[in-house]
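Have a look at this one before I ask anything.
Removed: one protein chain of the complex. Kept in place: all other protein chains.
Each chain gets a letter, A, B, C and D, in the order it is written, and its residues are counted from 1.
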Amino acid sequence: MSLQSYLVISIILFCLGIFCVLTRRNAISILMGIELILNSCNLNFAAFSRFVTPPDDISGQIIALFGIVLAAAEAAVFLAIILAIYREFSTISPDETDTLKG
Amino acid sequence: MPIVPLISIILLAPLAAFAFFALLSLTGRNYSRQDLVSTVAMLIAFVCAVLLFTNVVAEPDKLSHDGAEIHSLTWLPLGSVNFSMGFLFDSVTAVMLLVVTIVSSLVHIFSIGYMHGDPRYPRFFAFLSLFSFSMLFLVVSDNLLGIYIGWELVGVCSYLLIGFWFEEDAPANACKKAFMTTRVGDVGMFIGMMMLFTKFRTLSLYGDEGIFALASNLTAGDMTWLSVAGVLIFCGAVGKSAQIPLHTWLPDAMEGPTPVSALIHAATMVAAGVYLTARMFPILTADSSLVIAYVGGITALVAATIAIVRFDIKRVLAYSTISQLGFMMLAIGAGSYIAGLFHLTTHAFFKALLFLGSGSVIHAFHAAHHAHDHDHDHAHDADREDTDTHAAAFDSFGIDPAQDMRHMGGLRHKMPITFVTMLIATLSIAGVPYIFSGFWSKDAILVEVLYRAISWGSVHHYILFGMAALAAVITAFYMFRLIFMTFMGEPRNQEMYDGAHESPLKMAIPLIILAVLSFPIVNKWSFEKYVKQPEQPHIHLPKHAMYESGQGALQAQLGISDAQAAAEDVHHDDAAAHHDSDHDKAHNIVVPLSFVIVIIGIGLSALFYYWKRFSADAVAARLRPIYTLLWNKYYFDELYDGVLVALTVAGSKVLGLFDLRFIDGIVNGVGVVVQAGCSRIAGWFDNTFVDGLVNWVAKITWAVGGRIRRVQTGMIQNYLLAVVGGVVLLILIFRALF
Amino acid sequence: MLSLMIFIPLLGMLVVLFAIRREQEELAKRVTFIVTLIPLLIAVFLFITYDRSASGHQFEENMMWIEAFNIRYHVGIDGLSVTLVLLTALLGPICVLASWKIEKGIKAYLALFLLLETGMIGFFCALDMFLFYVFFELTLLPMYFLIGIWGGPRREYAAIKFFLYTLFGSVLMLIAMIAVYLKSGTDDVARTFDIPTLIELAKTPGHALADPTFQIWAFLGFFIGFAVKVPIFPFHTWLPDAHVEAPTAISVILAGILLKMGTYGLVRVNFAMLPAGMDFFCNGEGTWGNSLAILGFINIVYGSLCALAQTDFKKLVAYSSIGHMGFVLIGLAARNESGLTGAILQMFNHGVISAMLFLLVGVVYDRAHHREINGFGGLGSKMPIYTGITTLAFMASLGLPGLSGFVGEALSLLGAYSKFKMLTILSTAGIVVGAAYFLWTLQRVFLGELNPKYEDIAEINGREIATLVPLGILTIVLGIWPSIAIDMFREAVSILPLVQ
Amino acid sequence: MPNIASIPYFIPEIVLVVFAVVVILFDLASKKRGGEGAAYLALIGLVVAVIAAIVIGSEDRSLFLGMVRLDSFALFFKVIISVATAATVLFSIRSVELDPATKGEYYALLLAVTLGMYLMASSTHLLMIYLSLETVSLTSYILAGFLTHSPRSSEAAFKYITFGAVSSGTMLFGISLLFGMTGTGDIMLISSRLGEMFSQGNVYPLAVLLSITFILAGVGYKIASVPFHMWSPDVYEGAPIPITAFLSVASKAAGFALFIRLFYSGLQSADASVDWSLMLAVVSALTMTVGNLAALPQQNVKRLLAYSSISHGGFLLMGGVLLTSEGLQAILIYLIIYLFMNLGAFFVVILIANEVGSETIDGYRGLVSRAPLIAVSMAIFLFSLTGLPPLAGFAGKWILFAAVIKEQLYWLAIIGLLNSVVALYYYVRIVKAMFLETADDTESLSFSTGSLVLLLVFVVPTLLLGIYWNPLYELSRASLGKLMG
Partner (left out) sequence: MELNPQQLVFYLFALLTIGSAVVVVTIRNIVYAAFALMVTLFSVAGLYVFLQADFLAATQVIVYVGGILVLILFGVMMTSGSLDLKLKLERGQLFWGGVVSLIIFGLLLSVITNTPQWDNVDVGASQEPTTHKIGEMIMKEEFLLPFEIASILLLVALIGAALISRKEVRDE
């Protein structure tokens, strides 16, 4: 299991995340896409920590740890905003929230 | 006598008179006796001019061109180039000063009577003063720039005075036309000045650094541009002196008050062109001289023929003036400086006299008209002619009755002084030998032209001589036609005749004085004695060049080179002897010819209009087919403007039409085209294109702005696509780059 | 001394804004009038005490302003600027008098006017390029408001158009200016904005500033900036709009001073500082070598033809300005003594004459409330004094010798002829057309039968005459004895990079 | 410097945290919720933090084992950010949009976001960079969505967070790649390692390009550069005006601080082969052009100012592509000036929104007769934003373009300056409405003295800094410190 095999998984996740974010028409799906992206990043860090940095340096893992924490915080705020939006627009399909434009 | 102070007084006196008026006007008031102010100022100038003339009398040889006194100071000190402004005093200046001040003074006096009762009476005199100042300034200037300044100033005074009765459309149009037409010529003059300045770095005429001194050193290679420059300067004179093709403004200028016509459009301003051409005499080349001579000759003949068919007394005189100015130009172009200036002087007096006389008649008739019709109470009604009525030659409608000779006749009984004085002037202009000044000057011109023809063997000068002689005949004819129709015979309009009366004394006195001046004593005496002909170094120059380049044979086929060859021979042989013999030969031909001219001219005129042996109507009737044809083909003329040129030979009356249709038509046409076409197009271009371009850029900017705005759809995923797509694009572009 | 002159109006502005209550309109006008008199007095003093035999700058004040860029507060006047400073100072009080009838927000109007005057005087005095630019731009804002608030029906359009055009020009100028600054030194050798120093450096062979290629580009940058202001075809279209919409006094300032800022800039910067660039565009060879003269020619003929087509009195005068600026341009392009003298003289004279013309248009507009030339007729009999003054102004403007307009025009053309023969000859057509439109206007407005509508039209009043008389006197005096002006700048011209 | 030893130098940040907590507690404790006490407490916190920061000084120190750096550059931005925040607090007091009931949390969040920005200005580790960016972002999302009863506000928050999350996710991916290549998170080390790699040819340039571009997505979103700008008009329009002002100034400033430190300290060595400065130059040109063009048709003043602030971001970015200290100095100076003029303009928007109840240009019609002082101030701000002398905006523009032209990027300078002409057009639309048009309602508006004084606080520097800005230059040079070579 070379570094590349992890990286391939990671970039696939990343691209799927991007694809998801771009094409799903539901706010929560977008959040899921974001989570995919963040996961791919974390996977990267973990992989680099294992393969690139010296064995005793686990800073990559720690960065990934922080990534998880931030993802959680972001998800919380995101969902809170989605709730607010839902209350006001009664929908969570993002292209209907387009009163602000031009 | 001190020169500078006197000249200063001459200039300042009329200027002060004008300034007095102008400053007073600013406060909204007028001094009712402005006439006295101006007249006195003019008389002071006259006295000074007389005093100045004593200098010439005292030292007749010194004050020729070589010894001209120049008093100049730097006017525009630019550093390495300086424009000076100053007085040039030589015998010509002295004579011109005298002429101008005399005529001007007399016109002032005449106007006191003539303009009496006009609501803008003070203004008239103020303008006259301003004009006198400008004219005098022009005369005393020692450099082209100064002359140009005076030149334009007299032009603007002419403008103001022609348009003096601006409430009427005709004067308003005429003054504009006069200014515009002369300005076209002035531009030519200005270009000529630019050429000279660029070459010589100065516009002063005399002195070691003057144009003439520098020009005398020019070589054959410079002749072409010098000729062009000379002709361009002459353009100014063409405009101002109403030479063909810029002559059309002068007849219209008759819309001005008659004293103005006498002063400006007969005696002084229009003669300024001749004066200018004479001043430029030393730099005239063979080519430019010939151009001048032809323009003069053609003008003399064409204008004379036009004059035959006029019925408006002032227009006859106007065409006569054009014709006489043509004579002067011809003289100068033919190399006779003295004859040209001499004729200028004599003409100034007798033509001023003729105009004032006609003014007297008009004034009298106007009074008669006035008695008849109470609606008109201003003098200017007498001067009106509807310029739009081109049928004037054919039809009496449109000519003011007070100016229409067909209403006159037999006035010699009513207005003896006017009749006698005008008769003297007419005899003078007709060139009745020996007794009248006009003979001497016209004779001099004919002699000079013929002399050139003989001694150079120049075909051109023979032709010119023929034109001049013919013009002289016609002059005698139409002038006596005027006299006969106006003063002789029986009254044609009894009502008006009855109301006519002799003019008051203040109008009569100037007539008498001018009549005296129409006798040769004064003029001839002064001219022969004091005015010396300057050298024309470049008349011979092309000759050398020709011989040196070995192209003599080819050039010899052309008339001009014949003339030069002849001149060269004269130069190389015993010039003086040759000169005398040729000159005598010419003289011996011309003097008898003059008799013939006068007799034919006056005789024919008498046959037609006095004895009525021939009916003018009958002749007209015989020519009527041509006429009717032309008259009915009004549109045809316009359609084939160019064809009219061929028709000019058909007769003088055709020329009359030609004048109105063609030249005017061109000027008007150009005016219309320029105004309606170019400027509109330019305006349109400006609005649509130049502005449009800018607006277009603005529109594009807006449109792009709008598009960008539409990109901002408000849909978040579109935004995200932009982000990710943007990243991809950036990477792809920069990957391609590196 | 100069600083006093520059900043007194600014001070006056503060006084008018903060020390005078809104309802004290008369007081505000009087105060402004007096404030504008002070620069005039100073300007006259400068004019009298100016050492005419010296070529350099006089009354200099020079101190450090922004050290980081070696920007200095450097003011001074030389022959080129002293006349324009005088003109500006003279038009100040005249314009205040001409604005006496303004009713809407007079306080703000006067304050903006004073700010404008500071900008204009400062511009002509500035000897530091940065300062020069700041003052150049400083005139924009008050102008925008003065046109936009107090102007005619299309004022908003005119104001923004003026603003945008000028700003467009000035940004290009900004680039050129920064480039010149950066080239004037290196990181080790101090750079400078000092105009006299830059002029010297640009002459020094081998110096980066003297590099012809650089100069050509810099020239273009500056040129476009000034060309918009002058205005030079095809950047001129803001002018008719702005002039027509602006209130009378502001039209006077626009034509009298603001246009001169462009030409003054051309002389001061393009001509003096970028001789190689100038040479490229004026050497008479090929398209580029004739380009400046061609533009001058186009301005003359085009402006005149456009003027001929106008039926709006004010627009006609506005277009005539374009034509007259062409003479300046062609005189400059000649790069010789007479051309340059003519151009500079023409700047001053056009300032005086066009100011008169606009004031005169204002007079008749105040009475008739329209400016349609064909809508008048025969006013000459009802308003003789007005007609007289108008005739004087028209004659001066169409270049009648003996009045000031002639000298500048004639010298420009004389100078230009030695370089651009054909173009100059073609340009003389402008003289004829100029006469045509002025005379035609004269005829349509004043001659002929009196339009019965104006049976009761009032003659020009004392206040209006008072605004016109000083200008009229200048027109005549400078026509008769132009050396008064020429003496001022002869030495300054002599040190410019002339080409004989 | 080890962790414990670092703490004294970290007092400003600690102060902010403490005050944030105190504000919440105070707000909970105080009987009258929604009072201005919380605001003034927050203000005090900011002042204390700034004073502390200044007292601590700007001696170059690396704190917390290389996580953050204390230097003059950071200090400069801390002050700028604090001023902007303080202004925002003052604006918020006067804003009628905000629900008084939640103002306590609001001010606490403001302090928290300030903390995040402090860190953005001083982070020297990839993790800290990401963390600080997220702190700021998350708090900003909340602040943008803070308005009750306002769908616009919620929508703004939603768009903001979606956009921000994707951008920062992308950035994190880029960071991970960079980390993978260099094996470290310390940007100084990254710089030297990248330099080594490039000099040894031991690198795949596309990888570097890719990671830089991905990182740029995060940074660019913070400074709202094209194509990462699209959130900002919508968010600016929807968010409470004080927050809009705050985002357009403080957030942008912090973004630039981050950008400069990351790109100049960390990635400069990569520029040789991956010409990111050229890439950014293109981005900068696009940013200002798009911002300006899009601003042209706007009717909503807030939105118009949003686009204007995008274009100003483009201007600022111009200074960042030069790789010269002049360019960075220009950014710093421009930021100071931009701070005053932009905040001033937004303050006027707040005042008008309060009094007239309109955010559209029509609401500004005839303002000069209703509130002359406000109208004149607004005109000054707008013309300063245009960059007309003698206003401060010109000084900023001047220095910026001088730096650009010095590097002979003439094309960029010309685009920039032409943009300023376009900018004039839309700024003048507001001026036109205020001065040249007449109001339907001619009743004159009255404003509290405090508001007017606050307005003057922005007007005076906008005027003075245009006339004399030498100190700014000196300050910026000092602030740049050792950042450049």
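Please note the rule applied: contacts are C-beta pairs under 8 Å (C-beta built on N, C-alpha and C of every residue); 3 or more make two chains touch, one makes a residue touch a chain.
All values derive from a computational prediction rather than experimental measurement.
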item	value
Contact list for the unshown chain, restricted to visible chains	A, B, D
Touching the absent chain when the full complex is considered, from B:228, B:435, B:600 or B:721	B:721
Chain B residues that touch the omitted chain in the full complex	717-718, 721, 724-725, 727-728, 731-732
In chain D, positions touching the absent partner	3, 6, 17, 24, 63-68, 101-102, 105, 108-109, 112, 115, 119, 125, 127-128, 131-132, 134-135, 138-139, 141-142, 145-146, 148-149, 157, 177, 180-183, 197, 202-204, 206-207, 210
For chain A, the residues touching the chain missing from this view	1-9, 11-20, 22-29, 31-33, 35-36, 39, 42-43, 46-47, 49-52, 55, 58-59, 61-62, 64-66, 68-77, 79-84, 86-88, 92-93, 95
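Please note the rule applied: only the chains that are shown with their structure count from here on.
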item	value
Touch-network distance, chain A to chain D, counted in steps	1
From chain C, the most remote chain by mean C-alpha position	A
Whole-Å separation of chain centres (CA-atom averages), chain C against chain D	43
Euclidean distance of C-alpha centroids - chain A vs chain B, Å	97
Cα-centroid distance, chain B relative to chain C, in whole angstrom	38
Contacts with two or more other chains, residues of chain B listed in rising order	709, 712, 714, 716, 720, 724
Chain D: positions in contact with at least two other chains	158-159, 162, 166, 170, 233-234, 297-298
In the complex, chain D residues that touch chain A	126-127, 130-131, 134, 138, 141-142, 145, 151-152, 154-159, 161-162, 165-166, 169-170, 172-173, 175-177, 179-180, 183-185, 233-235, 237-238, 297-298, 303
Residues of chain B touching chain D in the complex	701-702, 704-706, 708-709, 711-712, 714, 716, 718-720, 722-727, 729-731, 734-735, 737-738
Contacting residues of chain D [partner chain B, same complex]	158-159, 162-163, 166-167, 170, 205-206, 209-210, 213-214, 216-217, 221, 226-228, 230-231, 233-234, 273-275, 278-279, 283, 290, 292-298, 422
